[in-house]
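Take a look at the structure below.
With one protein chain held back, the other chains of the complex are shown just where they sit.
Let's look at chain A:
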Amino acid sequence: MLMRDSIGDDVLLDVRDLETHFYGEESVTRALGGISFQVKKGETVGVVGESGCGKSVTALSILRLLPKLNAKTVGGEVRFQGRDLLQLSDREMRQIRGDQIAMIFQDPMTSLNPVYTVGRQIAEAVQIHTNASRSDAMAKAKEMLRLVRMADPERRVNSYPHEMSGGMRQRAMIAMALACSPELLIADEPTTALDVTIQAQILRLIVDLKERTGTAVMLITHDLGVVAETCQRVIVMYAGRIVEQATVTDLFARPAHPYTQGLMRSVPDRRRGRQRRLPEIPGIVPSLREPIVGCSFAPRCPFATGICSEQTPILHDVEPGHAAACWRAEEVVGA
């Protein structure tokens, strides 16, 4: 399959108009309302937004890991190295999962199979994608555990998940994900379920390994602080759409969407002192069961005007490399 149009050789993942629906008893939830973004080779992209905004659904849609019973990607393309993943056969897709695109999940306590040793689970990834023998794969597993700085890898390779702490398990997950040197690592809230001190360690580890292996990382988080520390670019999602996209520096310096501004204000900041109550964004996230007319953020937006509740704003550049989906983005930037 040839690349349809040249988008530059350094683009690894090119998602276009991705649309995913969940099917309930009588209703359809439009979890992703057509999102487009790119991840370049070796880049770290943060995906932020509050719970239910479609961050995880994006990741699962890319890897086609959505629950088959009630979810379906109904439109768009997921071009990975020029191939549309949504058009691949199940078999071709399996060859990509774990080998070229790997994923780590939020809860390391439940994401490892309790009845197999971590060594065996890492080795499994190696054996699926290479012709390595069982013993070679186990040697690789040990090497990966050393790479993720697991204490005592010789022993841990034969440990069961229940014999390890959360941080150790997440290290094992990372070792598993990176075992086949993927081009892209999708990390879905990898630190959310961990203690604060361990969170920092795991983040540092991901950044470090990324630097060493050149793997691109798509880091899903609801924590803007994490994004600021680890990412080059940020995608802000709200109600199943991308509302802003920019480099980390631009986003933090000049947020162009009212939602992004709201998010930033609700991050605790030492400099602002302890006395003040943390500002919150008023209102609630709209239901995705009914079609949304206009901007989905309009009901909560301090900038909203007439057009906002009538027409859906298009993601457009407010400056080079900085896009926002807001009718009044240009005014918002200065505010």
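Some notes on this structure:
Heads up, the rule we're going with is that contacts are C-beta pairs under 8 Å (C-beta built on N, C-alpha and C of every residue); 3 or more make two chains touch, one makes a residue touch a chain; residues count from 1.
To be clear about the criterion, contacts and distances are computed from a predicted model.
Of the names listed as "ABC transporter permease", "Putative transcriptional regulator, ArsR family protein", "Sulfite oxidase-like oxidoreductase" or "Formate-dependent nitrite reductase complex subunit NrfG", the one that matches the UniProt record for the absent chain is "ABC transporter permease".
When the missing chain is restored to the complex, the residue among A:29, A:44, A:61 or A:111 that touches it is A:111.
Remark: the omitted chain is touched by one listed residue; of A:129, A:241 or A:257 this is A:129. Per the touch definition above, the residue from A:103, A:194, A:231 or A:246 contacting the chain not shown is A:103.
Within the set A:15, A:63 or A:138, the residue that contacts the chain not displayed is A:63. Listed here are the chain A residues that touch the chain not shown: 63, 65, 69, 94-99, 102-103, 105, 107, 110-116, 124-125, 128-129, 160, 162, 173, 176-177.
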